[in-house]
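Structure below; questions to follow.
Here the complex is missing a single protein chain, while all its other protein chains stay put.
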Amino acid sequence: MPDASLLEAFPTPTDTPFVIEHVAEEFTSVCPVTGHPDFGEVRVRFAPGPGSAGGVCVELKSLKLYLQSFRNEGAYYEAVTNVIRDDLAALMSPQWLRVTTVWRGRGGIRSTIVADAGNPPGC
Amino acid sequence: MPDASLLEAFPTPTDTPFVIEHVAEEFTSVCPVTGHPDFGEVRVRFAPGPGSAGGVCVELKSLKLYLQSFRNEGAYYEAVTNVIRDDLAALMSPQWLRVTTVWRGRGGIRSTIVADAGNPPGC
Amino acid sequence: MPDASLLEAFPTPTDTPFVIEHVAEEFTSVCPVTGHPDFGEVRVRFAPGPGSAGGVCVELKSLKLYLQSFRNEGAYYEAVTNVIRDDLAALMSPQWLRVTTVWRGRGGIRSTIVADAGNPPGC
Amino acid sequence: MPDASLLEAFPTPTDTPFVIEHVAEEFTSVCPVTGHPDFGEVRVRFAPGPGSAGGVCVELKSLKLYLQSFRNEGAYYEAVTNVIRDDLAALMSPQWLRVTTVWRGRGGIRSTIVADAGNPPGC
Amino acid sequence: MPDASLLEAFPTPTDTPFVIEHVAEEFTSVCPVTGHPDFGEVRVRFAPGPGSAGGVCVELKSLKLYLQSFRNEGAYYEAVTNVIRDDLAALMSPQWLRVTTVWRGRGGIRSTIVADAGNPPGC
Amino acid sequence: MPDASLLEAFPTPTDTPFVIEHVAEEFTSVCPVTGHPDFGEVRVRFAPGPGSAGGVCVELKSLKLYLQSFRNEGAYYEAVTNVIRDDLAALMSPQWLRVTTVWRGRGGIRSTIVADAGNPPGC
Amino acid sequence: MPDASLLEAFPTPTDTPFVIEHVAEEFTSVCPVTGHPDFGEVRVRFAPGPGSAGGVCVELKSLKLYLQSFRNEGAYYEAVTNVIRDDLAALMSPQWLRVTTVWRGRGGIRSTIVADAGNPPGC
Amino acid sequence: MPDASLLEAFPTPTDTPFVIEHVAEEFTSVCPVTGHPDFGEVRVRFAPGPGSAGGVCVELKSLKLYLQSFRNEGAYYEAVTNVIRDDLAALMSPQWLRVTTVWRGRGGIRSTIVADAGNPPGC
Amino acid sequence: MPDASLLEAFPTPTDTPFVIEHVAEEFTSVCPVTGHPDFGEVRVRFAPGPGSAGGVCVELKSLKLYLQSFRNEGAYYEAVTNVIRDDLAALMSPQWLRVTTVWRGRGGIRSTIVADAGNPPGC
Partner (left out) sequence: MPDASLLEAFPTPTDTPFVIEHVAEEFTSVCPVTGHPDFGEVRVRFAPGPGSAGGVCVELKSLKLYLQSFRNEGAYYEAVTNVIRDDLAALMSPQWLRVTTVWRGRGGIRSTIVADAGNPPGC
């Protein structure tokens, strides 16, 4: 089962705004209806809070273990995406967070889900 | 014949805005003039209404069956695109919906049609 | 010689704004100076007027024949692009029209010409 | 139903050996078990018999219509490939014929089938 | 655990030699040392025995289920490859069989393993 | 009309065997049945005779003009390929010559024709 | 030495705003320090002044000869880019001009320089 | 150890705003926890201050040597990116500077870090 | 310094011939003349001896550590390749071994070195 307690964070090393993206190319979970495996890619992009204000960044290895905890979980695409968004937002309280899941497809249809928290840094 | 009754929906699992894209890479219908088959890709992108307000999302397998129902239908590119847009807008009443059809071409000309309903989420 | 009378149109099948793109990958004309053939791609993208207001869309096969009528015409890149833009704008009076020609190059320089009519739909 | 009577041929225009390949990128048939459509590519490569000895080549448009006749046929990958090989071999009695079908996949597995008749020209 | 009893076969539909390739793009097992998941692609290519001599071909859906049975199995790359080769050879007694596994890599090294049974068809 | 008299040659600059390939990416002729233009690529690969034995190579600019002379010629794929092969073989009497034409396709089928003269250099 | 007198222009053929891009893929100059050759691509994109107001466009062949005049010139990346921008701005007085140079790199670092004159057309 | 004293600059050769990007494709440092090497790409993009106001640009070879000084340095992705941003900002006081590091990944997750100084030129 | 004692092996798990390829995409050493780093890819392909005859395969993690031991070694391309070939041949006594190094290049020239030991398996 997805286990948010696996996630760890470290203090943002600067107060200057910056953006981090982690892309896990090998994500798998299970379709709750058919029991067949789903395969996809999970992209996490965020602007952490400033270090002097207690901002934190998700630690890379803990993110990997957290994503592996979905391996045998039966969950819809939409639910997987929203759970990851919520767990990471709870961990980091970032200025902005975007979770994108890109699924390799079933029955000739491939899907992408995009969920945000907070406001993206000004462009 | 295209059959909108094949489409099913499920409640949006969150109130936080998010975006879903389904890409059906293997769509085929028939040219109403020549009777020759047309081949293309159908992309459906939408921001569903919030769950607590009765928002719904199109169910993936029902979308697949719906798109298959065009297989032996004679229809112009523009009509196919507008029909799919209208059927999905009627099903979901989404905040925003974009249907894009990308056709592999006839006689050395390939075409793309883009039809929207509602307003895209702020970028 | 380019022959605008080859172009035909059909009524826009909806009043909801949408965008159509036709890409002719195999366009050829002749350099008016050297007599050597030029090869390129012609992209036509437009937002037609609404059907209830008399809006029309260019018919695909007539577009193909029209573009073939440039085959032995001597014309500069810029002129070809402006002529196609003007002929299609006269035919359709669209809300917006963009003609892009992409030339495979002569003497190590490849060129692209972009000509618009009207205003693009709000993004 | 696949209809071999749609196939036509014309006399090989030379006695010098040569090789012809036709690739139909948009082939579709139906899975005989599930009724779902299959999509793929059909490649036909052959060395025709010499013209002075009555050799013939399949005519391109007739090949297109023949392949379209599989559109609503329920047939396994292997059967489709063998039927096309047999029908073309019966039509042309070529020195060599290779039919390759490349399927876009179902359930995450994509397949390729290769069937020959006669001996390939010396390399 | 990998379960060869999931594999099913059907009679080869012809006596003319031909070659079949199935590519499962989404294979996963588990590293027996670290417990971390491995991801890769499994390619199965074979020339079945002739139908009149009792030759059989592996059935596609059963192959999919068989490959899914490795999901939580701890096994080295080399062992996975040899087990699949042995199980399919036992099922089909083919004229020739090649199993190729392509792994996405760990620690910056990606690996490919190729195992054969029998002799490839004359080229 | 194709005009072989446009072709010119120069003496092979060496007696050591070597291979030359010229690829004309922008070839066009006309379908003799429909009158529609065909577009493709012509590849000429050859091993010229040795210079001291009177061997010659086709001159590049003359090849370009020769290929342009097919521009408004109605000819089948197979005939175009065989005519080019015969004209170049007559000009150069090479040790080996291969003419490959790659056509962009009509009606969803793209074709390739390969015609040789003489024997390829030992590999 | 770069020779701006090689540049020629012709009157803009229309008053409707449009954009022209010329890409010279094969540019070379010489590093002023080491004397080693630099290789890169020069992209010139501009919106010419309207024809009725005396607007002009750079002539393609003269642009080619002008760019060739840098062949044995020792010049830094930044200087090459600014010189081309200044010479073309002086020639055309365009509404907007962007010169981009893309260098293939030295010592594992590749560089891109972008220099503008005037304001880009409203997007 | 990273050595900012290796960095050198030269006066901006113009007062017209322009943008420079240097991409070092072969960057390596060491993970401070595991001691394993990290590999990535460092992109430096900046708008230098105008020459007449004392603006300077980083010299290319000094940038290369500076980046090589991270070779055996143990540092996290985020720290590497912020250090390079700070060192280059201190050297150049540019109008705008963006440092992007793209890491090839560890354990199936690849990362990108983007850090800015100043405001990007108006687009 | 390269350290062959880091290499470990495990018994070949079968007597049936098979082939293993490991590709380390991120290899670096140092040019012995200039002291600048070189970057490349190392491909190791081999057919191990049969398990019942004492055949062994190189262990993946030990290969990674061995390749990392070249990090600060000054060595020419040719020497790196021959050393790896010799060290792996000494470790495994394989039926066949091919080491290929692909270097990203210096001064505009990229290089590939291929060194074999023993005879490749019959094709």
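Which chain is which? They are A, B, C, D, E, F, G, H and I, in the order written, and residues in each are numbered from 1.
Keep this in mind: a contact is a pair of C-beta atoms (placed from the backbone, for glycine too) under 8 Å apart; a residue touches a chain by one contact, two chains touch by 3 or more.
Predicted model, so just to flag it, every value in this text is computed and none were measured.
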Chains still shown that are in contact with the chain withheld from the display: C, F, G, I
Hidden partner chain, touching residue among G:28, G:62 or G:93: G:28
For chain I, residues in touch with the removed chain: 76-79, 81-82, 85, 105-117
Contacts of chain F with the absent chain, listed as residue ranges: 13-14, 16-26, 57, 60-61, 63-64
Touching residues (missing chain, whole complex) on chain G: 25-26, 28, 36-37, 39, 68, 71-72, 104
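Following the convention adopted for this analysis, only the chains that are shown with their structure count from here on.
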Shortest path length from chain D to chain I (each step joins two touching chains): 2
Each chain counted as touching chain A and chain G at once: H
Separation of chain G from chain H, taking each centre as the mean of its C-alpha atoms, in whole Å: 27
Centre-of-Cα separation between chain I and chain G, whole angstrom: 47
Two or more partner chains touched - positions in chain D: 25-26, 36, 39, 104, 106-108
Contacting chain pairs - touch in the sense defined above: A-B, A-D, A-E, A-H, B-C, B-D, B-F, C-F, C-G, D-E, D-F, E-H, E-I, G-H, G-I, H-I
